[in-house]
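As you look at this complex, bear in mind that one protein chain is not there, while each of the others sits in place.
In order of appearance the chains are A, B and C, and numbering begins at 1 in each one.
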Amino acid sequence: MNFIDELTEALIPEYARFLDTRIWQVLMSDEKSGGGKYPRPLDLWKHYLWETYHYTKHNGVNQALCVRHTPTTEKRLLRAQLRHAIEEIDHDFLALDDLEKMGVDREEVIKSRPEPETQAFSSLIFDLVLRERPIGRLGYSFWAEGCLNAEQLPLVAQRVRYHFDLPDDQMTFLVVHAELDKGHSKAAIKAIEEHVKTDEDKEAVIYFGKATCRMYYHFLEGVFDKFEREQEQLRQLERTAQLV
Amino acid sequence: MNFIDELTEALIPEYARFLDTRIWQVLMSDEKSGGGKYPRPLDLWKHYLWETYHYTKHNGVNQALCVRHTPTTEKRLLRAQLRHAIEEIDHDFLALDDLEKMGVDREEVIKSRPEPETQAFSSLIFDLVLRERPIGRLGYSFWAEGCLNAEQLPLVAQRVRYHFDLPDDQMTFLVVHAELDKGHSKAAIKAIEEHVKTDEDKEAVIYFGKATCRMYYHFLEGVFDKFEREQEQLRQLERTAQLV
Amino acid sequence: MNFIDELTEALIPEYARFLDTRIWQVLMSDEKSGGGKYPRPLDLWKHYLWETYHYTKHNGVNQALCVRHTPTTEKRLLRAQLRHAIEEIDHDFLALDDLEKMGVDREEVIKSRPEPETQAFSSLIFDLVLRERPIGRLGYSFWAEGCLNAEQLPLVAQRVRYHFDLPDDQMTFLVVHAELDKGHSKAAIKAIEEHVKTDEDKEAVIYFGKATCRMYYHFLEGVFDKFEREQEQLRQLERTAQLV
Partner (left out) sequence: MNFIDELTEALIPEYARFLDTRIWQVLMSDEKSGGGKYPRPLDLWKHYLWETYHYTKHNGVNQALCVRHTPTTEKRLLRAQLRHAIEEIDHDFLALDDLEKMGVDREEVIKSRPEPETQAFSSLIFDLVLRERPIGRLGYSFWAEGCLNAEQLPLVAQRVRYHFDLPDDQMTFLVVHAELDKGHSKAAIKAIEEHVKTDEDKEAVIYFGKATCRMYYHFLEGVFDKFEREQEQLRQLERTAQLV
């Protein structure tokens, strides 16, 4: 079995758990906007973008930090790491732009603290990149750039459109990524084929891939928890208002 | 409101979620060992210690790393950080000792990879300590050293004894900690009262405290997931054996 | 006084010390190759390239590491840091290529330890970038990219040609840099004008500039010390040979 197949097989069970997340189920359901269950259904999408901002702002940075413990003689790998970092460096602003168009104050998002699950997702990447084999980060790129399911992002975009009636220019984070990932998923596979050589490299890529996948699951559930806590507060406020 | 009260109030909702974890519920239930539901109930405790090993091995280290971005003029704080680090530095071996007495191979645990939730819990601490205000780590010490509930560890020890009929010398991780934490919780409160001064310090301590609490919840659930996956495999093996 | 003038004034006294280094004096002297004083005069140039390899191999890396403590909202600065890093990433191989053409084994250079002064020069940059304000690194770029003296590198190239009769394809490190630096010095000034804003930024740029300048002086003297120690050994070997 070649390594790409081995990696795919290792990640599939973790990746499949995304289908169990509550945000995915809401999006895939045909009942629009949670079927009236939530006072402000669009807030789900806002929370998703808000938390997404907080981890994507670090992605170009922790990608660049891979060079710290990569051997200085590995020129092609170093260059690939830095080029990828440059491409990632302002993707967080796509999420901010979308939020701004929906009326959310940009500075408020920037100044806020992320949910613990969001922070832990970024921290995991920073920590493994700086304390372990940085080559492992390719295991994250592998699933995050769509190598397991090239159709996922276009599907998400379609469902977000359906549920929230958003125009494309308020969905730049999804629309731009769906386009970019076509090239990125090929680049990730090429980088893995070229640079992942030893058994230690492979083990690092698989562990990093599985661990980031698992923590992204918790990230998505964390977004939904935040949304539910807030909707519950809104419901209570409404009930109180009716009593008065 | 003094800051210790403010911190307590902020952490209680996160801390209370520990009561919702499945491992807690099994331990607190009077039905022994999961009521026959699991082929090997003691494995739950072994998995807990196994994963606990993987994060406690980093605790002295990331405590020591606090000195990197602490001002060199803060002598009392630096000394407190390093003394605490020394005390933590070999607590992971208590977990290994307990496991060894229960027949688990020490080297196998050392060489293994932790569950992603375990890794993310340590990574969060490493990352916040090295990239943000290291004073924030006191928010983790606050709940982890028993400031919110001094009786928790003795209670856990009692329930582990009840469920698994373990002698105290196979429960050193719990027994030693229950003893140590009496002093440590006072030390944590004293350190917070002495060193947490500015609004930025306070905000960091509260966020660090909440975020580590939340991720410890995921750590505990991760341990249970691992246990359940394995017990399910055992049940399948048993069923297959009966068919033959 | 604008900041570029202030920076220039602050760095001139340090930069002028390069004229006092022994390697500079040998190169500028019209007496060819040390006037017979040294058994193997070309070794001076080889040692220069050997040690130059050891610090340039880190330059792209520590440039990239600037992103660690740069605010994630500073997109233009982050991108400039990473683009500059990519340009620097393989300049060390120019030095290796030149050495290889002069008969020095590439792997031997790679595996060797640098002189302490060479190592300290790189360590200073790594340390300030990771522990202090990374913006300060622009103070290093300022003098190293030729902002103080655009004619320096072409002059060095001309003198190296005169002394050692080297063809241009054995002087790629100098020739390529002399060409590149035309653009780079403008880019460094532009980056300083755009990104160095606060008094703390300015202080950091000036200190970083002065400190790297001073340590590059020690680097150059360290190269000459190494050369002299080796030439002295060669002289002793020759004398011993004559006695036999």
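FYI, contacts are C-beta pairs under 8 Å (C-beta built on N, C-alpha and C of every residue); 3 or more make two chains touch, one makes a residue touch a chain.
Source: prediction; values computed, not measured.
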item	value
Of B:Lys32, B:Arg83 or B:Arg229, the one touching the omitted chain in the full complex	B:Arg83
Omitted-chain contact residue, chosen from C:Cys66, C:Leu82, C:Ala95 or C:Leu128	C:Leu128
Sites on chain B contacted by the missing partner chain, in the whole complex	57-58, 60-61, 64-65, 67-68, 72-73, 75, 78-79, 82-83, 85-86, 89-90, 92-93, 110
Chain C residues touching the omitted chain (full complex)	113, 115-117, 119-124, 126-128, 130-131, 207, 210-215, 218
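Just so we're on the same page, only the chains that are shown with their structure count from here on.
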item	value
Homomeric contact chain A-chain B: same or different residue positions, threshold half	same
Cα superposition of chain A on its sequence copy chain C - rotation in ° rounded to nearest 5	180
Chain A and chain C, separation of their C-alpha mean positions in angstrom	41
Mean-CA-position distance for chain B and chain A (Å)	27
Per-residue overlap in chain A, given as positions that touch at least 2 other chains	none
